[in-house]
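The complex appears here without one of its protein chains, the remainder shown in place.
In this document, chain identifiers A, B and C correspond to the written order of the chains, with residue numbering beginning at 1 in each.
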Amino acid sequence: MDILSLFVIVPVLTIIALLFTKGLKQARLVSMVGSIFQLGMAINLVIAYFKERAINDSIMVFTKDFVWFEQFNIHYSIGVDGISVALIVLTTIVVLAGVFISWKMADLPKEFFISLLVLSTGVYGFFISIDLFTMFLFYEIAVIPMYLLIGIWGSGPKEYSAMKLTLMLMGASAVLMVGIFGIYFNSNADGGALTFNILEIAQVNIPFEAQKLFFPLTFIGFAVLGALFPFHTWSPDGHASAPTAVSMLHAGVLMKLGGYGVFRVAMFLLPEGTIHWSWFFIILAAIGVVYGAFGAIKQTDLKYINAYASVSHLGLVLFALLTLNKIAWNGAILQSLSHGLLTAMFFALIGMVYGRTHTRDIHKLGGLMKIVPFIGAIYVITGMAYLGLPGFSGFVAEMNIFVGAFQNPDMFQRVLTVLAVSSIVVTAVYILRLVGKIMMGPLVNEDFKNLPKVTWYEKTGILLLLIPIVGMGVAPLWLSDMIMASLDPFIKGVL
Amino acid sequence: MIAGISIYEILTVTSILFFIGVYGFITRKNLISILMSIELILNASVINFVVINKYLYPDLLQGVFFSIFIIAVAAAETALAVAIIINLYRQIASVEVKDTETMKY
Amino acid sequence: MNFSNFLLMRHEILLLTITLLLLIGEIFINKNKKSSLVHLAIFLFGIHTAIGFFAIDECSIFGGSFQTNNLIHLFKNVLNIGVFTLLLQSADWIQEKIVNQNRGTEFFILLFTSLLGMYFMISAGDFLMFYIGLELSTLPVAALASYETLKRKSSEAGIKLILSAALASGVSLFGISLLYATSGSIFFHNIIEVITSTNLTILGFILFFAGLSFKISLVPFHFWTADVYEGAPISVASYLSVISKGAAAFILMVLMFTIFKPLIHTWENIVYIVALATMFIGNLFALRQQNMKRFLAFSSIAQAGFILLGLITGTQLGTATVVYFILIYIFSNLAAFGVVQAISLKTGKENMDDYNGLYRTNPNLSLVMMLALFSLAGIPPVAGFFGKFFLFTAAASKGYYLLVFLAVVNVTISLYYYLLVVRAMFIRKNDHPIPFFKNKLYMRLGLLITVIGILVLGLYSPLYDYIYELSSIYN
Partner (left out) sequence: MNFTYIILIPLIPLVSFLLLGIFNKKIKPGISGYIGVAGLSTSAALSFYTAYTYFFTIGKVDGVYQTFVEKITWMNFTDTLAIDMGILIDPISVMMLVVVSTISLMVHIYSRGYMKGDDGYTRFFAFLGLFSFSMFGLVLATNLFQIYIFWELVGVSSFLLIGYYYTKSSAVAAAKKAFIVTRFADLGFLIGILIIGYYTGTYDFETLNNPEGSTILNWASSSFMGLSIITWALILIFMGGAGKSAMFPLHIWLPDAMEGPTPVSALIHAATMVVAGVYLVARLFPMYYFVEDGFALNIVAYVGAFSSLFAAIIAITQTDIKRVLAFSTMSQLGYMMLALGVSGYDGHEGVGYMASMFHLFTHAMFKALLFLGAGSVIHAVHSNYLKDMGSLRKYMPITNITFLVAALAISGVFPLSGFWSKDEILVAAFEHNKLIYFVGIFVAGLTAFYMFRLYFGIFWGKNTTYKHTPHESPISMTFPLMILAFISIFSGFIPFSELITPDKAGFEAHLNIPLAIVATIIGLIGIGLAYIFYKKENDLADRFSNAFGIFYKWTFNKFYFDEIYLFVTKKIIFNRIAGPIARFDKKVVDGTMEGIGNKTVVISKKIKGIQSGKVQDYALSFIAGAVVLALVFIYLWTN
């Protein structure tokens, strides 16, 4: 069995195993084992990747290809490069952390974990696919469980949020689908056969007219999942209503599909379209960065704050991608990883706070540091990492983005870059406001005096996320090299 | 072949017949008379077949046979329709089309 | 022609025999044993279905008025499987509700007769055969629609169906007569040679098209659908929505790809318009339906609109995708109707609100329903996704990107109301949920078949390749 397909098979097997479990204890045990196994596979994958990369300099390694629908030239064809490897590792970490965080899932635990794993299956599949069809397939597999996850286990206006999220993402995939068709039916521009295979299409020079037409469709189709302004409104509501683990997976992993898809499909396959349109979308992205940050300032619900922060940070990813610069791209990927971990961490913490105090309104919270110092300390650390403090992942990513974005002497882009850079101050504002409000200051509510201690599984989940955050921040070299090495094929197209 | 009458007149008549039938179908209040209008529509096409066969392609009798079949089927149709109408009548003691509107929207 | 040629009509003959057997049984078996006839009917039809799979060589007999080829043969098998599943699903209903009225056998007889009509319709070689098949398939269903004689709605449904059907066949007959006038023959193979795009043929075609659209329930010829589905017994609604719709769509496609090919520049536009109208109207109406049967009715209208996307191409690709989609659609819709059937049989409840909290009491049923709905909505990895994706691919292959886009927008809308049901079953709480109940063997079997179909049809690609290869004849 090849190393990549395992990432689809193992979750599926876990799901099947889950079908036969009874009650919470078995369910969480099974899913924990499964997720740990996935993490192991991911680590193994990284090692194997470096080994393979040393001897193999093709764009994708570990490629496997099985014909699926011959008539359409649809293949189940998989492969990874540094980018996807990094994102897969991220996914495994977040999934495992999510399992730990939802250790006490009371209502329909079995179904919960199944949906969670279905989601992760979709994500893995998406990251390993190099065939547009399977990519799209896995994309939708990843999106649809969100409906149930939010709807059943969510809180607040969950039905509304779930429906909104699902419909907006599916609407996006409507646009995306047309884009994919456009690419597909132009993939024979050089007289070859029609194909969905990304690597093959990348060799084809799709006519400029087609690129101009289909780039926006493809881009928007994916970017909606990346919370591109003004299509981001699904995410705050979705996050706010979703249960903790789901918010973690969603903001931490699922939203990364957007950026990844934009990069891997829209920009990689339609380079001329990218150049032609980048000026427009980069404006949207830059707006998103600042807009999200300011939006976060005013919110009072912890999850909303974080959701808007995500809009801002993922806006940074799209922004970086559209600056069409290698360093910035590297930064974009790093940012995806870093934001994935950080925001997952944040949601985990919010979940822990909410689980204890039963409120997410920052005006009702305060002085928790004294009561639950662990949460407090981690909260501060995460906040600091989030606002790009050196020594944590966020800084590395942002610096790459800014330095990269600045490499383009074009005045217009400079201005946007400065705009984007200025968001770090705003970030500082809302993060400190948040931390100062809920963790520090006098204790606002006497009932908080005896909140339950932090449990081992919560700690495990948190540490799982914290370690890579610090790791990335302290020693970014190997990671950024791994990604950098994979960026060259993209460069060829765009620059 | 009727002397002095070209196919056009007849086709005109049948078309008129057809639309009379349609008009009847749309305006009648009574289910039975709607059935009758349907007969008109069918007959319009029956005549069509016969005439076309006779005027245009007299060597084969496809049209004629077709029309015979139509008549037969129409009979069956009517019978069935009437049966259903009677069944309805048993329940609501009416054959008014306006009484068949409980299901809508 | 010698006797062996008759064996080429094996399907038809067998089915007729079964029907006659049942008639005889109806006469001779005494009242309190009638329920055994149900088992017999299902058993016989099962055998018939099985036999259907034996290969049959392409032919055209009776001077070309009856023809068959592998694709048609395949499609008949598809219909068989569909009907068989349908029988399994409706068996309990008949056992419990109908047999005691001593009308159990009629159901099968009428159903089989109608199916026989379908056979003749899809393998018709001339308009006469086609017409007879059409009527033969329609009239028994009208009888079935008003089958629950004690229910007013049922009778209303019957009347609406028969009247609209009669009108439709009248109109299409008029169209056929015009085509006859232009081409001088009612035989397809003759018409193909002479037909050209003149006003009269176009008019004829449009009237004919309207007649068939009625059966496929395309907008604006669809109005009967919802009312009839609501009034008729669920099995009948299910039959209408899958079997008769599928067959009609199939034959429409065949005729358009063969004899009306010269008119393609006209009908592709017609199909374009009608497809959009159908999708939008169907979805918009489905949005706010409470009654599950009406809901499924409008959803099936929308689905018909999607079918047209494949139909618009007029190519081998189009043929293959359409057949493939119909196949998947049959299973998905049967599953949905099956669940509705089961629930309404046990509890008599047919409204969406009654489904609130269903998952917590009847998880399996809800899961089947969810699969079915996802398949209808086109969510991977269930079959519906593949069906839709390929249909859209077909449309896109002709460059109808806008149409595809609007279609996918419609998919999104449809997803909304499918999710409403999912929401009711999984998310909503209910003080008085439908209590847990266990289905009888037949129903379980029926649902199982559909589930297998939904799960396998998409992922198992050789099937599609096979269909594609068969459909080479229509391009």
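The rule is simple: a residue touches a chain if its C-beta (ideal position, glycine included) is under 8 Å from a C-beta of that chain, and two chains touch if they have at least 3 such contacts.
Fair warning: this is a prediction, and the values are worked out from it, not measured in the lab.
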| item | value |
| --- | --- |
| Shown chains touched by the chain that is not drawn here | A, B, C |
| Listed residues B:Q62, B:T78 or B:T100, member touching the removed chain | B:T100 |
| Sole residue of C:L110, C:A210, C:I259 or C:I379 that reaches the chain not shown, by the stated touch rule | C:A210 |
| Among A:V67, A:A189 or A:V425, residue touching the chain not depicted | A:V425 |
| Residue touching the undisplayed chain, where the options are C:F45, C:W93, C:Y119 or C:W224 | C:W224 |
| In chain A, positions touching the absent partner | 164, 167-168, 229-230, 232-234, 291, 294-295, 297-299, 326-327, 367, 369-370, 373, 380, 384, 387, 389-391, 395-396, 399-400, 402-404, 406-407, 409, 417-418, 421-422, 424-425, 428-429, 432-433, 436, 439-443, 476-477, 480-481, 484 |
| Footprint left on chain B by the chain that the document does not show | 22, 25-28, 34, 97-98, 100-105 |
| Residue ranges of chain C at the interface with the undisplayed chain | 159-160, 163-164, 167-168, 171, 199, 202-203, 206-207, 209-210, 214, 219-221, 223-224, 226-227, 265-266, 269-270, 273, 281, 284-285, 287-288, 413, 416 |
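FYI, only the chains that are shown with their structure count from here on.
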| item | value |
| --- | --- |
| Inter-centroid spacing, chain B versus chain A (mean Cα positions, whole Å) | 65 |
| Centroid spacing, where centroids are CA-atom means, of chain B and chain C in whole angstrom | 27 |
| Residues of chain C defined as touching chain B within the complex | 127-128, 131-132, 135, 139, 142-143, 146, 149-150, 152-153, 155-160, 162-163, 165-167, 169-171, 173-174, 176-178, 180-181, 184-187, 226-227, 230-231 |
| Chain C-facing residues of chain A, complex | 68-72, 74, 133, 136-138, 140-141, 144, 147-148, 151-152, 158-159, 162-163, 166-167, 170-171, 173-175, 177-178, 181-182, 184-185 |
| List of chain C residues in touch with chain A within their complex | 317, 320, 374, 379-381, 385, 389-390, 392-393, 396-397, 399, 401, 404-405, 408-409, 411-412, 415-416, 419, 422-423, 426-427, 461, 464-465, 468 |
